[in-house]
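The structure appears right after this line, and notes come after that.
Only one protein chain is missing from this complex, and each of the others stays in its spot.
Presenting chain A:
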Amino acid sequence: MSTRAVPPGSATSRRPRFSPRRLYGEGPFHLILLAASFCLAGYAGVRLLDGDTVGVLLWFAGAAVLHDLVLLPVYAGADRALRAALGPRTALVNFVRVPAFLSGLLLLIWFPLIARRTERRYEAAAGTTPGVYFGNWLLITGVLFALSALWLLARALRSRTGRRRDTNVRPSAPH
């Protein structure tokens, strides 16, 4: 992408002169690339939309909108709430953030499985039950938080013994 700055088209001091290059704002290679890209997208797109056109359009654009305007603000807000709740104890943030992120990631990806949304279909297909996955998710989440707590404990013990040895040494910065 060119980083060239393009003057706003509303500039009144300039003489009105038609310049395709200025209007386009990028080089000819950029135009060719995008034209080729839209041709391919169009060729595949008419086939993608052949059927439930509105449904597919909603899913395609909706996925981006839901991610950008719902999922991302929700997890960014949760992170902000965590930081606010811990206040000045910022060293503790990652001991909650990391296991919560990992657990939330598993829940996001495997929600249909964990919530048993397709229990009957799954049993009919596989002959086994998906009923175990909710418990497994809780178990993994528990282990992640327990590991985090152990890590915190080990760090606290180490920094205490370290301080006893040399009172000037500050505990290492958290990661």
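By definition in this document, a contact is a pair of C-beta atoms (placed from the backbone, for glycine too) under 8 Å apart; a residue touches a chain by one contact, two chains touch by 3 or more; residues count from 1.
Here, contacts and distances are computed from a predicted model.
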item	value
Name per UniProt, for the chain absent here [options: "ABC transmembrane type-1 domain-containing protein", "Membrane protein", "cytochrome-c oxidase" or "4Fe-4S dicluster domain-containing protein"]	"Membrane protein"
Residues of chain A in contact with the chain not shown	1, 5-6, 22-26, 30-31, 33-34, 37-38, 40-41, 43-45, 47-48, 50-52, 55-56, 58-61, 63-64, 67-68, 72, 76, 83, 90, 93-94, 97-98, 101-102, 105-106, 108-110, 112-114, 117-118, 121-122, 124-128, 130, 132-133, 136-137, 139-140, 174-175
